[in-house]
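One protein chain omitted, others in place.
Chains: A and B, in written order; residue numbering restarts at 1 for each.
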Amino acid sequence: MNPVNYLYLSALLFTIGAAGVLIRRNAIVVFMCVELMLNACNLAFVTFSRMHGNLDGQIIAFFTMVVAAAEVVVGLAIIVSVFRARHSASVDDASLMKL
Amino acid sequence: MSANLAAETLAAYTTSSGEAFQFWVLGTVAVAGALCTILMRKAVYSALCLAGTMIILAVFYLANGAYFLGAVQIVVYTGAIMMLFLFVVMLVGVTAADSLKETIRGQRWWAVVCGLGFGILLTAGIGNASLTEFAGLGAANSAHGGNVEGLAALIFTKYVFAFEITGALLITAAVGAMVLTHRERTERAATQRELSEQRVREGKHLPPLPAPGVYARHNAVDIAGLLPDGSPSELTVMQTLRKRGQIRDVSDEALADLKALEQRSEERLGRDRDEEEANR
Partner (left out) sequence: MENLIALLIGAPLLGAAVLLLGGRRLDKAGHWIGTLLAAVSFVIGLALFADMLGRSADDRALYQRLYTWIPVEGFQADIAFQLDQLSMTFVLLISGVGTLIHVYSIGYMEHDERRRRFFGYLNLFVAAMLLLVLADNYLLLYFGWEGVGLASYLLIGFWQHKPSAATAAKKAFLVNRVGDMGLSIAIMIMFTTFGTFAFGPVLGATGETSEGKLTAIGLMLLLAACGKSAQVPLQSWLGDAMEGPTPVSALIHAATMVTAGVYLIVRSADIFNAAPDAQLVVVVVGAVTLLFGAIVGCAKDDIKKALAGSTMSQIGYMILAAGLGPIGYVFAIMHLVTHGFFKAGLFLGAGSVMHGMNDEVDMRKYGGLRKYMPVTFVTFGLGYLAIIGFPGLSGFFSKDKIIEAAFAKGGTEGWILGSVTLLGAAITAYYMTRVMLMTFFGEKRWQPDAEGHEPHPHESPRSMTLPMILLAFGSVFAGGLFSIGDRFVKWLEPVTSFEHGHPPISAGAITSATVAVMVVGVGIAYLQYGRRPVPVVAPRGSLLTRAARRDLLQDDFNHAVFVRGGTHLTRSLVYVDHTLVDGVVNGTAASVGGLSGRLRKLQNGYARSYAVSMFGGTAVLIAATLLMRAV
């Protein structure tokens, strides 16, 4: 098996995650799908690292994880406060930008 | 597998058949988990499926020679982040399962079209790139004595500024989360008297809510108390369980038990009466 298959898997997971973002209404699930996309990217980075024989790809993946952690903390806090204010976790309910 | 063998394996541009087998089996599971994540109606199931996918990804990291990341993936992602998700699901998403029915016109159609197009194009891009040579990580991992040492050498030299900045980012995120979820009490809390007066004014249920459970036999919180006519009263069950629809209706059972009890006592009494009559 060629390790490039990891990249195909990564692309597939990313696409699934993106589709989830578009389809799901529950903000938490949408957020999970974003995490899925980030993980797919990480897989690609790790594979690239193996491909090029240096560790920079892994470093990037590591930083991605750290940033994802920060993002999750803030994002979930936002979801909680939106839920408190509107009693709903649906992203469609937060449509005040509509004219 | 000795380090030497592993280095050879990682350097090849075809993997060992063991890794290939692992890829096909676990890859299928990972895709299935991802699909379940976006298709499950309950957020908790989605979270669990995602956690499964992430663990499989951790295995893939290990297989790709990223031993440190594999460990971090399990500890940070599956251990911390996904648990955080579950906490929030408990706080927020427990009310009801999502409806998967689409409300925005054309949204799902467009999502599928874009997703397919994107996926195909991405695949085409990967196929188009000439990715046949894999250098492997053997040399890089062993240069500083191991994968973790190699990463550490890079993080604290080449990427030290990025590392520091991510530290600042984490602090900011922590403070931000606190600011976002913290609520300052701007007015005095209502006293018990005021609350009761409000209840009277609004004509709500005045006495304490009835306790759940039927007689002394069932006192689990999810069992509705019975009204005198034997029908269950929703008021006796806590709101969360009511919303989730997790009320166990034991009214029939209780009535049946009652009937059996009555019959048994009847029989006992009847037998006693018969004996008395016989004695007389």
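Criterion: a contact is a pair of C-beta atoms (placed from the backbone, for glycine too) under 8 Å apart; a residue touches a chain by one contact, two chains touch by 3 or more.
Source: prediction; values computed, not measured.
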Legend entry - Residue of B:Ser16, B:Gln107, B:Thr181 or B:Ser233 in touch with the missing chain, whole complex considered: B:Gln107
Legend entry - Option touching the unshown chain, where B:Ala32, B:Leu122 or B:Val221 are the choices: B:Leu122
Inset, instruction - Identify the residues of chain B touching the omitted chain, counting contacts across the whole complex. - result: 104, 107, 110-111, 113-115, 117-118, 121-122, 124-125, 128
Inset, instruction - Kindly note down the residues of chain A that lie in touch with the hidden chain. - result: 18, 21-23, 25, 91-92, 94-99
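By definition in this document, only the chains that are shown with their structure count from here on.
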Legend entry - Centre-to-centre distance between chain B and chain A (centres being mean Cα positions), rounded to whole Å: 16
Legend entry - Residues of chain A touching chain B in the complex: 1-9, 11-20, 22-26, 28-29, 31-33, 35-36, 39, 42-43, 46-47, 49-56, 58-59, 61-63, 65-74, 76-81, 83-84, 89, 92
Legend entry - Partner chain A, residues of chain B touching it in the complex: 10-11, 13-15, 17, 19-20, 23-24, 27, 30-31, 34-35, 37-38, 43, 46-47, 50, 53-54, 57, 60-61, 64-66, 68-69, 72-73, 76-77, 80-81, 84-85, 88-89, 91-93, 98, 100, 102-104, 107-108, 110-112, 114-115, 118-119, 122-123, 126, 131-137, 139-141, 147, 150-151, 154-155, 159, 162-163, 166, 169-170, 172-174, 176-178, 180-181, 183
